[in-house]
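One protein chain omitted, others in place.
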Amino acid sequence: MNFIKNLQGLDRRYVFVFIAVAIIMPLIFPFNSLTYTTTPVENLYQLIDSYSPYVRADDLNGDGIISEEEAIAFKQDRAIFMDFFHDASTMPELFPMEVAVMRHCIYRRVPFFTFTIMEVAAPIIEEAISVVTDEIQKTGRVIERGKDYINIGYKPPALYLPILLGMGDDIAAAVETDTDGNRIENLPMYRDTAIRNYTQMNLVYETSGSDQGLSWMIYARSRFGVNVGVGLTAVMAADQYPYLQSGQCVGMTAGLKGAAEYENLVDMFAMNNLTFSKGQLDNPTEAMMANLDITSDTVPTKFKMARLGMNAQSVAHILIIVFIILGNIGYFLEKKKQNKNL
Amino acid sequence: MKKNIPLAIVIILGFIFVGWTFIPAKWMQDDFYTAFLEFTKTMSPFAVFLGIYSLVSMHYNRIRRKVPKWGYSYVTLTGLVVTATLGFVYGTQAGTPVQWIFRNFMMPISATMFSLLAFYMATAAYKSFRARSIEATVLLVAAIIIMLGQVPLGMAISRSWPINILDISQWIMDVPNLASKRGILLGVGLGSVATSLKILLGIERTYLGGGD
Partner (left out) sequence: MTLIGEIIAVFLTLAIFSFLYKDNPAYRFAEYLIVGVTVGYGLPLVYKNAFQPFVLQRIFVEHKFIFLIPVFFGILFWFRFSRNYGWLSRYPIAISMGMVGAGVTMSMNSMVLVQVRQAMIPLETFNIFLIFLGTITVMFYFFFSKAHTGLYGKFSRIGIWYMMIGFGASFGYTVMARISLLIGRLQFLADTFKGWIA
């Protein structure tokens, strides 16, 4: 009884220490835990993957798989558009998913645009691009700015809606220049392909800690029918379900968990040059499993940040649930005692 | 001149844009929209400088009046001048000094500031999250299920149970959560349409600022 009473009056700084320790331990000693994927994340992954030349190109030599040469030869006419709408404060949640999506795009040769109306998000885009491209360049493949992706970068907020709607017609006319000052129409990704507007750029992936993705659903989706996918902080995730069910939002990565799921899918499928199939999720091959081992060095740390974090998340959630239960036990015991005294 | 003409601009332009969503004609979709887009593009950068001016003048005044803790305003202004200068000289792309500042100054400070919330939230969960009524209990139970359902450990614990915790938490999200959010959303949606209409009809004018 006294123990419970003492617990009730526990100084909050002890709670702080408990939480810190619960999070640090799993980070120092990583372990493999099961990352099961959910439908909104799978849908997003599948949609992006469906734009890949590895799925769409013709199998010229008829060997049943699309080789790298065949993929490069394919005239690309699909791209995705990534809108970054957050500052560094929500980066621990959103950055791993941005990296995972970009990594997916680069490996599967899906061209992408990056864009933001927040000054503070501009460096996040650069950071994400360099994290992904640096690693891939180590394998010998050269990633060219303007050819594999176009970083439109920052544009003033007053232009958000005008650009959003203008891209229904022509992206080069709507944004004019990329962040390095090059005109979009001179960049190979625009000049040498058929990518012009939402018809080709048929997925907008919006990462934010607010309901900003709604703007894309209200304006771009209802007018041009573009697919909208969102990457959200977990705080906003529950509010997204009505849009997921109505199909206005095609897919979602929510919080660190969503990021971990996407990382997993990239390592299972894209890294093994495989096309997503639900059946394979339940029966992964050995090559897939090797890529999922986060305790080994197979996957560079920056591509498993979310999965490493989810271990700590597990422990912290359990601790908070224990806190809630202990707090309530104390509350009921005290209430019982008060009733007795009356 | 001071209020009526801006108001008229909003109303006229607003109704043109209502028409723009319906009228597929070329003069509307291409000619008008392109002209509007070009106009806004050139106008847009000026508004951003306003925020910078406001911040600088605030800190300048703090230093001039020597208000309590005015010394910190020098920190703000120095940060501003140094970062802006480096940005103008070296650009803002990856590999520039500004990106280095982002990585080692901006990111640690703002991300850590937000992460403090985790500690306060944990304390709140411990000290004030109580099952005081049936409704509160429902909220509490739903929250615990969702928290368990989100993490691998929850899945591992419930593997031997007849129903998996992941399935329950997914059902909560897909059914009762969806229904409640949709009910609220419909109200919010109608409210936001009403607000837009009020602006369009000139009933709501606070965005123009006070005064006559």
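Letters A and B mark the chains as written, and numbering starts fresh at 1 in each.
By definition in this document, a residue touches a chain if its C-beta (ideal position, glycine included) is under 8 Å from a C-beta of that chain, and two chains touch if they have at least 3 such contacts.
All values reported here derive from a predicted model rather than from experimental measurement.
**Student:** The complex has one chain that is not drawn here; which of the drawn chains does it touch?
**Tutor:** The omitted chain makes contact with A, B across the full complex.
**Student:** Of the residues B:25, B:138 or B:203, which one touches the chain left out of the display?
**Tutor:** B:138
**Student:** Quick one: which of A:76, A:207 or A:233 touches the chain that's been left out?
**Tutor:** Checking the options A:76, A:207 or A:233, the one contacting the hidden chain is A:233.
**Student:** For the chain not shown, which residue from A:40, A:168, A:231 or A:309 touches it across the whole complex?
**Tutor:** A:309
**Student:** Could you please point out the subunit A residues that touch the chain left off the display?
**Tutor:** 13, 16, 19-20, 23-24, 27-28, 87, 89-93, 119-120, 122-123, 153-156, 158-159, 161-162, 165, 176-177, 179, 181, 214, 217-219, 221-223, 233-235, 237-239, 242, 245-246, 248, 254-257, 301, 305, 308-309, 312-313, 316-317, 320
**Student:** Please identify, in ascending order, the residues of subunit B that touch the omitted chain?
**Tutor:** Spelled out for subunit B, the touching residues are 1-3, 5-7, 9-10, 13-18, 20-22, 36, 38-55, 57, 69, 72-73, 75-84, 87-88, 91-92, 98, 100-119, 121, 125, 135-136, 138-147, 150, 171-190, 192-193, 196-197, 199-200, 207-209, 211.
The rule is short, and it goes like this: only the chains that are shown with their structure count from here on.
**Student:** Distance-wise, how many Å sit between the C-alpha centres of subunit A and subunit B, to the nearest whole number?
**Tutor:** The separation of the two C-alpha centroids amounts to 19 Å.
**Student:** Give every residue of subunit A touching subunit B within the complex, in rising order.
**Tutor:** Contacts found on subunit A: 10, 12, 15-16, 18-19, 33-36, 38, 87-92, 120, 122-123, 126-127, 129-130, 155-159, 162-163, 165-166, 169, 173-174, 176, 179-180, 223, 234, 238-239, 241-242, 245, 255, 257, 310-311, 313-315, 317-321, 323-324, 326-328, 331.
**Student:** Quick one: which bits of subunit B touch subunit A in the complex? Just the residue numbers, please.
**Tutor:** Contacts found on subunit B: 21, 29-30, 33-34, 36-37, 40-41, 43-45, 47-48, 92-95, 98-99, 102-103, 106-107, 110-111, 113-115, 118-119, 122-123, 125-131, 140, 144, 147-148, 150-156, 166, 170, 173-174, 177-178, 181-182, 185.
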